[in-house]
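Omission of a single protein chain aside, the complex is shown with its protein chains in their original locations.
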Amino acid sequence: MSAVDITFYINAAIAIYAGWRVFVTDSMVRASFFLLISFLAVGVIMLLLAAVYLGVALFFMMAVEMMVMALFMVMFMMNPAGLNPMKMVHQEKVAIAAGVVAFAALSAVAVFGEFPSRTIPEGWQPVVSLGHELLGDSMLVFESAGVTLLATMIAVVMLTSHRGRYGDANHGSRPPGLEPGGDPADKPEETEEGGHHHHHHHH
Amino acid sequence: MTSTLLIASACTVLLALLVGAYCVAAIDGAITARVTGQTPGNPLLIPLQNAARLWHAPHNETETPDRPALRLAPVLYLVLAAMGLALVPWSRDFVPVDLTTGIVFWGAIEPLATVLVFLKGWAPNAHFPLLGAYRYVSLGLSYILVSMFVLIGVALPAESLQISAVVDTQAELWNVVRQPLGLPLFLVVGLGVSFWGPLNFIDADDLHGGAASEEAGRVQLLWSTGRAAMLLAFSAIAASAFLGGWHGPWLPGPVWLILKTLAVVVLLVILGHTLPRVSPERFLTIAWVILLPLSFLSLAGAGVEALL
């Protein structure tokens, strides 16, 4: 077994293990960094496959993305540090079945499929050819991706604006009930009583 | 690459990292003594004394820390610094890692460093470190883009993302002359990536020391070594990208690289002592409203120059 093979198997194991840990760890911040580790391992495999630009691009894209992901985890999730055990899943059996079926089907394609074997020729420069493709024949595709990203930025600013279409974005917002259809989770009862009192006084 | 060359490269990088980190600490001590007017001792010995003191100091334990992150983050930060230093060409023939996308790889080291510095503040599970970590992430997200544009500007005249090719284009004219905006902008990035001086948002004094308030002993020693090593790796990259790297008359290439790297280190340490410390929100405004458009301008200038 060559050094390349050993590096590949180690990184493949890391990618799959870290990808699995994302959904079983209690700590949400750890979950996003496990996903980062999975991406970094895939990036190393891409480097082994001579995709020198894509592997490195994956490193910096995912480092920034997962950093932002971790911040959102801390902002929105309860228990971001995983100090209490937690499991927030629904339809888990269906999900496991779907995952296993997808893995089995794709692996069957990988094992039984017939693919041509045409490796990268000696002296081929992947980065140079990618650059010529991006700013040559496929410029329209590349520029469309750029315009789509710009449209995304505008849409994201619109969606996250405090000012909604009909007044404040959080106007009339109620926290969800403790049980489906129940009372809001974090509204203390005094507020409602105070409201009644106020109503009575006016009469 | 033969295995001898591989081992020689690894040894060179590690030795340069250790000696360089010591040099950075010594330079910092000397300049601090100069700025404050107090000489607490021999600046050549102070880094060693500090290291010995921290090595034997007791460990500080917070309540339910994120232990793997606490232990791994400083080590990985040091590894990132070593990876950055490995990209730097020492002469025409000796480049430890001559990656065809070396410039992009350095661009990947910066956000990965941001992640690790966030973990430095996250791991102790304490109030001030976490606030420092949040401040640092806001800083990191704003300097990464500046760094990317400046580095693309350097890659344009070379028509390559390889650092050795970038150095080769500077045989006659250094990039610092060709793109005068590039180096000043890049120095801000250097202060950010090694959280040095006014950009040390994570250990901020107004946060009671931030993440440093919960650190002691060997963890603190590792982090201070890592910062010094990162400052050194950044300076070596900046010297290669803007100051012609190993090019220079009379002296051999590696000597020129070391001299230029140390010059950038001295400049950064002086800047760290003299630049005013701004509040995080004001720095974000400066970064997005002034530095980022300036880096655009620098890149556009480099593009026009490449076309002419």
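Which chain is which? They are A and B, in the order written, and residues in each are numbered from 1.
Convention: contacts are C-beta pairs under 8 Å (C-beta built on N, C-alpha and C of every residue); 3 or more make two chains touch, one makes a residue touch a chain.
By our rule, contacts and distances are computed from a predicted model.
With the options "NADH-quinone oxidoreductase subunit K", "Branched-chain amino acid ABC transporter permease", "histidine kinase" or "SWIM zinc finger" in hand, the undepicted chain maps to the protein name "NADH-quinone oxidoreductase subunit K" (source: UniProt).
Displayed chains that the missing chain touches over the full complex: A (touch as defined at the top).
Not every partner is drawn; the one left out touches chain A at residues 4-5, 8, 12, 15-16, 19-20, 22-23, 28, 31-32, 35, 38-39, 42, 45-46, 48-51, 53-54, 57-58, 61, 65, 68-69, 72-73, 76-77, 88-92, 94-96, 98-100, 102-103, 106-107, 109-111, 115-121, 124, 126, 129-130, 132-134, 138, 141-142, 145, 148-149, 152-153, 155-156, 159-160, 164, 169-170, 173-176, 180.
In this text, only the chains that are shown with their structure count from here on.
In this assembly, the C-alpha centroid of chain A lies 29 Å from the C-alpha centroid of chain B. Across the interface of their complex, chain A is touched by residues 64, 66, 69, 99-101, 104-105, 107-108, 110-112, 114-115, 118-119, 122, 125, 134, 137, 140-141, 144, 161 of chain B. On chain A, the positions that touch chain B within their shared complex are 27, 29-30, 33, 36, 52-53, 56-57, 59-60, 63-64, 66-68, 70-71, 81, 83, 125, 127.
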